[in-house]
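The complex is shown incomplete by one protein chain, all other protein chains being positioned as in the whole.
Moving on to chain A:
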Amino acid sequence: MSLASPFSHGGAPRIALVGNPNCGKTALFNALTGSRQKVANYAGVTVERKEGSFTTPGGHRVQVLDLPGTYSLRARSPDEEVTRDVVLGRFRGEAEPDLLVCVADATNLRLVLRLVLELKMVGRPLLLALNMFDIAKHRGIEIDVDRLSAELGVPVVPTVAVRRAGTVDLLKRIDAAAEGLEVVAPGTGNTWHEPSAEEVRATHREAERIIKLAVRPPTRPDTWTTRLDTVLLNPVAGLLILLTILFFMFQAVFTWAQPVMDGIKAGFDGLSAWINGTLPDGLLRSLITDGVIAGVGSVVVFLPQIVILFTFIILLEDFGYMPRAAFLMDKIMGGAGLHGRAFIPLLSSFACAIPGIMATRVIDNRRDRLATIMVAPLMTCSARIPVYTLIISAFVPDRTVGGAFSLQGLVMFGLYAAGILSALLVAFVMRRLVWRGTVEPFLMELPAYKVPDAKNLVMGVWTRAKAFLQRAGTTILSIMILIWFLSSFPGAPEGATDPAIDYSIAGMVGHWLQPLVAPIGFNWQMTVALIPGMAAREVAVAALGTVYAVGGGEENVSALMDTLGHSWSLATALSFLAWYVFAPQCASTLGVVRRETNSLKWPIIMFVYMTTLAYLASLATYHIAASLGWA
């Protein structure tokens, strides 16, 4: 083999990290790149692409790609297809990696050695990083690094990603490789092909043979995982603990975020008020305050919830609890055709569908993930509460039924239940009727528990927050400005008596849509209010205030309640509630779906199916109520 550097093409050397799930690959990636990383999607697929760069002690600037975890190059999911195609250098739009660094959990080598043997066949420069080497040592696992390297035919370097000095050896290797020294397995021709079952068995035997020669089993095995699992995977206690964790998490997202969200809202309101006092009345002022500031505000206001939710998710993931939770929930979620991991996104969606949809990243299988994304907005989010409260207090009498239950409370409960049931039903239809055929097997490793690393946590949360602000921010902001435009143009003529919104495009569309919504008992004022109400569900309250010209908007809710109580029938009110259970009245959610699925198709499907459901539900509600004499 030539001694030329594998990095001899002149540009910045490109390294790709490959490894089993849970091997600490992302921790190593974080340790190497620090905050110099970028999260995006791979071209044309929904798989997350994490790239970063760093400068070695020898002064070489290196690009590093963190590939999705896999047990084999024989890809089973879109994530693993990305890993396979990048490793093979055939992913369109991705440069070929100059060096593959296979990351292994030193305490659990059995499966990764087979991956190393497979990677060897690809014929690219290759290096094996034995990560968590300190934990292996602590357990008394003795790894003969030289022997391992000799038997594998691949250079091996121990690393400890969570410690500052833990990557020194790896960096030295990369420097030496850049100097042209033969410190990594050299590039040869690609002889990889998809292995058959017999070939998998054969490589497995070879890996076993190497382990017997080079690794002495632990003298102090990890008993903590066994002990914790006795409790955490106990069929009854385990489920109770899971529910407690979920309850706590939900409470945190719901309540801890509130003061910060109020603060952010107050800040943006204050900014609007200041601009209102500074700029003369006119289009520019309206664009800045009602369009841009309201738009940016409506994005930023979700940030506290996203930060709190992802803090929990990353903690649970790093601890190793996530696969256990999926294990406990598999049977329950499986009834609706959803994956065990879908419960966290769905639960989070009770606070807000936006962090919930972002949290679907914990689901590996694409169809399971899409099904979860599509039903998440059916969970009753907190933005529906002001709308529900307004209508219920205006129309449902405040009395007790059955001795102890408040009728208003029961209606509220019914609305929540309707959301949950319809989500399960839609998921069932999607997974069992539309995407029939292969049921993904539930087959996952239960990794050893690990103490989460603070630095990884901070970086993980920061990455999520940044991605949300950058990508969702642009989509959501542009939709907000569009809604502002529709509600403001053209302006009211001179001497107009009706609210300005009546003369705008939104007003015209509302009047134009009127015949369409007459069968579900909506009047034109409601239809008009639904258009600015697309900005966020709770905006509908203020919008109704605007079209009914009730001064004070949100603050003067009791005046609005009176007006609605006089101008709507009970059937119309119930129909409006049914509409809000299903309707996609939230531009931000559609924006996030656009970002998370990396396509326009899914937000459109979501909009269409939810609007259809809303229309049918309102139609049924209105006619049933009317037949009961409530019209």
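Methods note: a contact is a pair of C-beta atoms (placed from the backbone, for glycine too) under 8 Å apart; a residue touches a chain by one contact, two chains touch by 3 or more; residues count from 1.
Rule of thumb we're sticking to: contacts and distances are computed from a predicted model.
Undergrad: Among "PaaI family thioesterase", "Methylamine utilisation protein MauE domain-containing protein", "Ferrous iron transport protein A" or "Nucleoside ABC transporter membrane protein", find the name that the UniProt record gives to the complex chain excluded from display.
TA: Per the UniProt record, the undisplayed chain of the complex is "Ferrous iron transport protein A".
Undergrad: Consider the whole complex, including the chain that is not shown, and state which of A:47, A:162, A:184 or A:328 touches that chain.
TA: For the chain that is not drawn, the touching residue is A:328.
Undergrad: Among A:144, A:175 or A:440, single out the residue that touches the unshown chain.
TA: A:440
Undergrad: Of A:35, A:196, A:244 or A:627, which sits in contact with the chain we cannot see?
TA: Touches the omitted chain: A:196.
Undergrad: From the list A:121, A:150 or A:239, pick the residue that touches the absent chain.
TA: Looking across A:121, A:150 or A:239, the contact with the absent chain belongs to A:239.
Undergrad: Provide the residue numbers of chain A that touch the chain removed from this figure.
TA: 71-72, 74, 76, 108, 110-111, 114, 195-202, 204-205, 217, 221, 225, 229, 233-236, 239, 323, 326-328, 330-332, 438-447
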